[in-house]
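Please see the structure below; I have some questions.
As you look at this complex, bear in mind that one protein chain is not there, while each of the others sits in place.
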Amino acid sequence: MANQPATTFRIARAGPASLAAAALGALVLAILAALPAFAGRELIQNLIFVFDMLALAQCWNLLAGQAGLISVGQQAFVGLGGYLLFALTIMAGLDPLLAIPLAGGVCAALAFPAALIVFRLRGAYFAIGTWVVAEVCRLVLAQVKQLGGGTGTSLPPAVTSGVIGIEGIKTLFDVRTPAARDILSYWVALALMAASFALVYAIQRSRRGLALGAIRDSEAAAASLGVDIASVKLSVYVATAAMTGMIGALIYLQKARISPDAAFSVLDWTAYVIFIVVIGGIGTIEGPIVGTLVFTLMQHYLADFGAAYLILLGTLGILIMLFAPRGIWGFVVERYDFTLFPTRRRLFVEQRREGENRRIP
Amino acid sequence: MTGWLDAVIQGILLGGLYALFAAGLSLIFGVMRLVNLAHGDLIVLAAFVILTLATWLGLDPFVAALLAIPIMFVVGFALQHVLLNRTLGRDLLPPLLVTFGLSIIIQNGLLQLFSADSERLRAGSIETASIALGGGIAAGVVPLLTLLSAIAVIVILNLVFYRTPLGRAFRATSDDLEIAQLMGIEVGRIYAVAMGLALVVVTVAALYLGMRANFDPTIGPARLLYAFEAVIIGGLGSFWGTLAGGIVLGLAQTIGARIDPEWQILAGHLAFLVVLVLRPRGLFPRAVD
Partner (left out) sequence: MPEPLLEVHGLDAFYGDFQALFGVSMRVATGAIVAVIGANGAGKSTLLKSIAGLMDAQAEAIRFDGVAIGGGPAYRTVARGIALVPEGRRLFPSLTVEENLLIGGHGRKVAGPWSLERVYGLFPVLKQRRASAATTLSGGQQQMAAIGRALMSNPRLLLCDEISLGLAPIVIADIYASLAHIKAEGTSVILVEQDIVQAMKASDRVYCFQEGRLSLSGRPQDLTRDAIHRAYFGG
């Protein structure tokens, strides 16, 4: 024992690449925020869609990839957020910018009773349970005549054009009302997208994040170590519900027309989102970015093929799941041992005598 | 009063259809703990197979279903052998996401082949035939046949599970995968047989689905939810519980529809949620599981 080299340990998360990534992230965010000054309206509109999907993907990634809560019912919160926006602006006369965070809050509140029900179901049955809850939401809102019942309703122009700040944007960028509305939605989408990253990052790096990792690896082992699994899972479920609800509210502010079938569509708000996360790389922060890029390109060039396009998406998703279950980003990480947003703690073992750093991944 | 009694009778009969939807799901979960998100779409696929055979060969739907049964068995066997067996393991994500992808592929494949038009299995006079039960209440012959078929399917499944070497192998595999292999059970094959058998049940369900109402390629997911609700209401692990769960769901829907026709589906879902909150293990949980 005596002649073993003296060993020190250092636990680190950030490497030079990640510091660069943080700086790069801030720079990208600043450029994106300033983009409306240069970009045309079509690009702005496309980017709103990209940010919305990326934010939804990040939320689903947190649920399924981190907490092991595989939901196929996140459309419940997209739809609720959308409908809350309509209700709060049309019926309560609130400004949409105020209605969005409020919709998030209400979604979080509604997530508690929903959790009470679906958390009774284990594993795969949890997934179908969340779908039932989304169907219940759709059917209930189809009964609300004030919001158009089964056929849905539109936001009056007074609501969409009267948003606080629109006048300011019109003078600042010298644009008409519709373009100013897009720019405002764009900023909100950018903010929500950044917030979804911040949420995932914060949760992963917190004590809860460590607990989540433990739960994902072995629920029984985590429980025996005193991790309160139910409360950790519940907080992730509620947090993502709030976030998803706000994104839903923004999506339907931009669309200005809502119907139960569209707002609670499992294809639009869950299947696409799952596809993005799976193809990009589940369980990583970077995966959804890659996935959203791939999805947006496919959507742009192939969506006109309708059913054939969806068959292609389904097939691609299955192939990735079978042969590259960690997605495109997972493949890159495995190949080049490279990460932008370090959330895993790495142990560096330094052996003084040999003066070398050996990293144990 | 007659109206309510009628709702109860129709609800029980409707429960037969839901039990048929659910029996296949229950079988698969019982043998391999797989939750198949494409189950509803496979029911719709089977309905289109029956429709195609009936149209091409000019057959009665019942005869066409008999022909569809071996086809669907092979589809199920191959699906499990080639695709789903690769997804099974400790991780829940692959089977869920692969069957979810399969659901989208089947739905859109059927849309490509058959368009979004509503279809129906035409069986002639039996469709409208009914038996008067007195007091102005009548039970349709097809709904009655549905319930009787559900009971027959469950009796047969119980016989297979508890009285045959195949059923013994199903239960042993479900209990202990590793030791089952050492008994000479080729697990991949047993799973494929189980999925083939589930799709036979699915074909029976599809026959009645197609005769009782219109169907189109998009209605699969709703059938998955009904099947799932019947399984959970009844309690995991028992085929008779699944029948009971189907009937509870059917009753909730017809009674809900009696109050307001728009509430039919919602009432079924709400009944499921209530059972889940009050009796999380279902109404008839198996003592051992």
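For this structure, a couple of remarks:
To keep things simple, chains are lettered A and B as they appear, and every chain counts its residues starting from 1.
Definition applied: a residue touches a chain if its C-beta (ideal position, glycine included) is under 8 Å from a C-beta of that chain, and two chains touch if they have at least 3 such contacts.
These figures come from a predicted structure and were not determined experimentally.
Contacts of the undrawn chain with the visible chains, over the full complex, involve B. Summary of contacts with the chain left out: across B:19, B:102, B:169 or B:267, the touching residue is B:169. Of the candidate positions B:112, B:158 or B:181, contact with the hidden chain is made by B:181.
Against the chain not shown here, chain B presents residues 165, 168-169, 171-172, 174-176, 178-187, 288.
In this section, only the chains that are shown with their structure count from here on.
Chain A and chain B have centres, each the mean of its CA atoms, that are 34 Å apart. Those residues of chain B whose C-beta lies close enough to touch chain A in the complex are 33-35, 37, 83, 86-87, 92-98, 100-105, 107-109, 111-112, 221-222, 224-225, 228-229, 232, 262-263, 265-266, 269-270, 272-273, 276-277, 280.
Against chain B, the residues of chain A that register as touching in their complex are 64, 68, 70, 72, 116-117, 120-121, 123-125, 127-129, 131-133, 135-136, 139-140, 142-143, 266-267, 271, 274, 278, 282, 306-308, 310-311, 313-315, 317-318, 321-322, 325.
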